[in-house]
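Just one protein chain is left out here, and the rest sit where they should.
Let's turn to chain A:
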Amino acid sequence: MSAYATTRHHSPSAFSASASTTLYRRLTWEGTVPLEIRVDPNELPANSDRGLECYYMQAPRVSYLPLLVPEIRRFLMDVVFDEAASKMLKEEDWWFESESRTLIKWHWPIGLIYDNHIISSSIKPSAQGSTSYLNMQVTPLKLILHLASPPTDKLLLSPSAEACKQAFMGQLKEADFLRWGNTKRMTSLRKAEQDGIWEGVKEHNFDDYWRVAAKVTPTIAPARPNSPPPPPSGSMHTRPPSADPQVAPDRDGAYNVRSVPVRLYLPDGPVLQDLVPPMLEDGSPHTLGHYLSTHIPLLFPPSSSSDSDLAFALIHGVLAPSEAEMAWLGACMPGADGWINVCVGIAQ
């Protein structure tokens, strides 16, 4: 796997991260989900071309719906709406629902919207028989686009790119605070860097984003004398410890944070958030399995050593193994907003 990383990405150490770290960050960044966006047929303006009101797209998981709206609008203007109707439309009034009429939160990352939909579907009786997530085909998330009268009592106001940026920066700063107990890393970024990190998300540019994000995200150092190696340790041994540029070892290390920024999503349920220390009191790394069996022991029984057969945990759409270490996830697989979103679905 490290060979893959080094051949494909010519300068893995550009952001002083190891090749394997960069690989997982890039895989996370490049993740996409299929969307089917259909204008509510009752809201199509007069003279619209009704045969074409559906738009399919492959959207980055780390992006946001308000950032896709210009592309959707362009499509609708070009082929669906007539000129008079399109002049009347205001993007600030647009809002989305799922097929089952669940409101879509525009300030959530698209990957989280998708995974949250999957776990919500996991508790509904499915028409297709026994479809577990494991053998399910990746199907587009069907979204209904409404063009007017957003339910302002249920959605945040003003779904503009600017409001989205502020929500995004707020999440990044919260993640920063959770990790280090202050937001000094975020606040010491220059204005241009703070804007740059958002531009990276907006333009879906990995290098632009990580150039800045690397300054606030913890690192996985190749040699850490006091803590055990992270899961993909096989690839670490190819780099001698002396290659590590850090003099004061590990002040920014993933295993030295106060808490990993993690939120736990349950089907149609509340969002759980708690402090998630990278190491347990007995000195062993805090694993995903331990985290899940502590917070939702009925779904992830503490006694069983293997993965639960009652429920599954998705991180960026990936079935996450119970031995994954929380610190490693926080450094290698955070969303663009710095958070690890764990979506738990029910196995059928």
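Following the convention adopted for this analysis, a contact is a pair of C-beta atoms (placed from the backbone, for glycine too) under 8 Å apart; a residue touches a chain by one contact, two chains touch by 3 or more; residues count from 1.
Here is the rule we go by: contacts and distances are computed from a predicted model.
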Statement: The chain not rendered here carries, per UniProt and among "Methyltransferase type 11 domain-containing protein", "Casein kinase II subunit beta", "Ubiquitin-like-conjugating enzyme ATG10" or "Trafficking protein particle complex subunit", the name "Ubiquitin-like-conjugating enzyme ATG10"
- line: From A:Ile37, A:Leu178, A:Val216 or A:Ile340, the answer for touching the chain not displayed is A:Leu178
Query: Hey, which of A:Arg101, A:Lys154 or A:Arg190 is the one touching the hidden chain?
result: A:Lys154
- line: Where A:Met57, A:Ala163 or A:Val318 are the choices, the one touching the absent chain is A:Ala163
Missing-chain contacts mapped onto chain A: 92, 105, 152-158, 160, 162-163, 166-167, 170, 173-174, 177-178, 183, 186-187, 261, 270-271, 273-275
